[in-house]
Every structure is written in C-alpha cells, then in structure tokens.
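Omission of a single protein chain aside, the complex is shown with its protein chains in their original locations.
So, chain A:
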Amino acid sequence: MEPNKIPEEEVGPSVAKPLLKTLDPVKNHKPRVKKPRYLTHALIIAIGLIMLYPLLWMVMSSFKENTEIFQSGSFFPKNFTLENYIQGWTGVSGVTFGRFFLNSGIIVTLCIIGNVFACSMAAYAFARLDFAFKKVLFMIMLITLMLPFHVTVIPQYIMFNYLDWINTFIPLTLPKFLATEGFFIFLMVQFMRSIPRELEEAAQIDGCGKIRMYWQLIMPLSVPALITTMIFTFIWTWNDFFSQLLYLSNIKLYTVAVGLRMFVDSMGESSWGALFAMSALSLIPLFVVFIFFQRYIIEGITAGGVKG
C-alpha cells in the first residue's frame, strides 16, 4: 500500500481529495493509480493503432502515386505528391468538390440553426412551462425518438415530390426547423431542468415575461447543451447519406457524401489515389470538430446515449 492512500481511508474519499491536493498541489494524486503499468499502456496503444491503421493508411496513400499505393509495402509515400488532391478536386462532370463541400456546408448550417431554435423552444416549454396535455405530449416526444424513420419516409417523399421540392435543400433542412430531432429536445429538457428556478422567480418579480425569460435567461444558460446539439447536428448531417441520396439527383446540388459515391462510380476503381484524397478531405471537418469539442461529444453521448 502506497503512502498517499492512507489518508483517504482514514478521512473518507470525499474529504480526502481536496485534502490531498492541499498537501501536494504539484503532483495531482489519483488515489487508484498504482505503479505505472507499462504492459497495459502498450496493449492499449497497440490495439488503438491496429484500429486506426486503415484510416492512417488511407491518408498516407492519398499522398502516394497511384502505382505505388498497391505495389510498395511501405507505409510512408516514397514520392510525396499532391497530384491525387488536384485530380480529385476536379470532381465529376465539371462539378468540383468545392461545390460539394459548399452544398454540405449550407445544409449543415441550416440544420444547425433549425435544431438550435426549434428544439430549444420545445424543450423550454417541456422543462419550464405548465400547460394542458404536457405529460401526454412529452410521452409522444419520447416515442418519436424510438421510431424508425422508414415508416414516415415514403409519404414524406411523396409529399415533397408533390410540392416540387425534390432537388432542393428544403426536404433536408425544413424538418429541423420543425424540431423533428426529438433527441435534442430530450437533451435540452434534461439540461434546462438543472437550471435553478430561483433565477426565473427573481426575473418574474421584475416583470419579465416568458418569451424574454427564454431568450435572455434560459438560452444563455443553456449554451453547453446548445453546443452539444450543434456538434451532433453537424456530425450526423455531414455523415448522412440516405436522405441526401433520396432528395438530391441534380449533380450541382450534391453533397460531399453523395458526391463521393458518384465519384467512385464514374472513375471506377482505377484511381484509388484520388478517391482516398477526397475521402480524407471529407473526414477533416469531422476531425476538427472532434478535436475542439471532444468534451461536448462525450457529454452528449453519456447524457442520452447517442448512436455515434
């Protein structure tokens, strides 16, 4: 038993942690850390590397010459080249990947705006207001969370087709402005319920109405939940394939996901290099968001159990 563990057992864990910190502020004691376990570390890193290897290999291959990708066994490119990126960027039938990225960007931005406002409004009502049929409506909201979208997608398609909205971004974005993503409502309701009521009571005494309360009090305090919503909307919309495949058939409106699929169909499998280059590019936005907002992603997953 190592020395830094003794006080914890004497004082109890809740007091022990701050106590240890005051005793030794330089070293951050974690009570359960024993001697460094190199074997565990090595194993975890090795498995992690095997898992990430395909992705790393794809990135490395995107800088190789096409003939080198399948012939040489070396991991790093022998002749570093950007040719794949230049060739890939030209895209399909005169529409460049720049256009695909722009389209994805527009759709993602609209979806984020829609989800943040529509879901937070519904969440505010469920978390803070009193109204008739509240329990029933909340139950319905939870049920819609579990519904497979296949039972609605066919009539939706027929409806959007009837309205002549196929080959526009409306079928992909309008639903978000109507708070169809129950998961985010649920997430925000959980969050808003944790905001102390005293703040609103004080505001009410000052004559603050419900609309101002939502906009000037609840929304600013809910920023962490709103960021989580934005991040997941970004990831899901960026990765979405089914509805973009369904509603977009005009190549000028293609997103990155649909564009990549079109790209492989038109180029065949002869130019893996260009395909890897564009695939790698398509993952960069996700990666950047992940690096900067990892905390919110972890919180979002633990709060509601996200598909990933």
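Here, a contact is a pair of C-beta atoms (placed from the backbone, for glycine too) under 8 Å apart; a residue touches a chain by one contact, two chains touch by 3 or more; residues count from 1.
Note that in this section contacts and distances are computed from a predicted model.
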{"item": "Among \"Response regulator\", \"Cytochrome c550\", \"ABC transporter permease\" or \"Transglutaminase family protein\", the UniProt name of the subunit that does not appear here", "value": "\"ABC transporter permease\""}
{"item": "From A:Leu110, A:Ile185 or A:Leu248, residue that would touch the chain that is not displayed", "value": "A:Ile185"}
{"item": "Residue touching the undisplayed chain, where the options are A:Gly48, A:Gly98 or A:Pro224", "value": "A:Gly48"}
{"item": "Residue touching the undisplayed chain, where the options are A:Ile86, A:Met139 or A:Ile298", "value": "A:Ile298"}
{"item": "In chain A, positions touching the absent partner", "value": "9, 13, 30-34, 36-37, 40-41, 43-45, 47-48, 51-52, 54-55, 57-58, 70, 73, 117-119, 121-122, 124-125, 129-132, 134, 137, 140-141, 144, 146-159, 161, 175, 177-180, 185, 210-211, 214, 235, 238-239, 241-242, 245-246, 256-258, 260-261, 264-265, 269, 272, 275-276, 278-280, 282-283, 286-287, 290, 294, 297-298, 301-302, 305-308"}
